[in-house]
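Report on one structure; see the data block that follows.
Only one protein chain is missing; all other protein chains are in place.
And then subunit A:
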Amino acid sequence: MGLPNASEDLSAEMEVDAFRRLFPLRYFERHLSESIRPDARPLGRARDTTISLGAVASADGSALAKIGSTTMLAAIKMEVMTPSLESPDEGCVSIDFHMPPICSPIVRPGRPAEAAPVVAKQLSDTILSSGMINLKELSLVSGKAAWMAYLDIYCLDADGALFDAALLSAVAAFSHLQIPVVSLDYDGKIVMVTEEQKEENLENQPVNKDKRKLTLSSIPFSLTCILHKNYILADPTAEEESIMETLVTLVLDSSCQLVSLYKPGGPVLAYTSAVQDCIALTRQRVKELQDILDEAISGMEID
């Protein structure tokens, strides 16, 4: 970047690919001044998003979410545990986020990715503080047994906006979740009810016959934006994230409450007007994502 003027002169005679690699910032700014991005998106447009539910057959709930080529696989496993003394009639949700080496060239095998624990922490903060899941619904027998939901999210392809895709896959997995049927045996222990037993119609009544689905209230959706000079770029790719470093992640729930506004540093300062523009973009995106999720769920019900 030492010779900003040199790049100006060279741009006319250099090949586009070479120019992109040598002067990435100039390359992007040239596009931005024309209100377009190198992948032909307008600045405020997110990439194509798809959700497919039930991607993992062995899990109790699962979903595969794709935003552009960023791919996240989320799976939920339910286990029975004894609730803690402080909250005897509440279940628990444990969230983990994994970045295996296949997801990105930056992640090396054997060394855990730096971003993974941070995204995991952000996810569990967001999901728990949004109040999407009523932990009381995860209770089976007050003080004796409750559900522990293990949510694991695997990043299969890290191409920017990791948190957005991870949150979307987590929300989709929770809406796909089917809680297994359990019953009390003679010793007062919780046992799983298998398919055959259901037909045998045994005397042990299932504990949670009519509570097989969670009611999700105020579902959170997020949008990551890049702030660069006066431009706001929605849903950045990994390349954009590495060149322009100021990221803002907003999470709004379906009733437009602000669940999180996360801006970890970055060379560009966020002023009130920029924050308001980001919120407007996120509002739009929440509607889009809500429709995509509803469509995926209704598609499931037809099958």
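Assume contacts are C-beta pairs under 8 Å (C-beta built on N, C-alpha and C of every residue); 3 or more make two chains touch, one makes a residue touch a chain; residues count from 1.
Just so it is clear, contacts and distances are computed from a predicted model.
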The complex's invisible chain, by UniProt name, from "Exosome complex exonuclease RRP46-like", "DNA primase large subunit C-terminal domain-containing protein", "LexA/Signal peptidase" or "small monomeric GTPase": "Exosome complex exonuclease RRP46-like"
Candidate in contact with the missing chain, chosen from A:215, A:273 or A:298: A:273
Which residue of A:18, A:36, A:106 or A:192 touches the chain not shown here: A:106
Hidden partner chain, touching residue among A:120, A:214 or A:296: A:120
Where the missing chain touches subunit A, by residue: 1, 106, 114, 117-118, 120-122, 125, 129-131, 218, 230, 253, 256-267, 269-275, 279
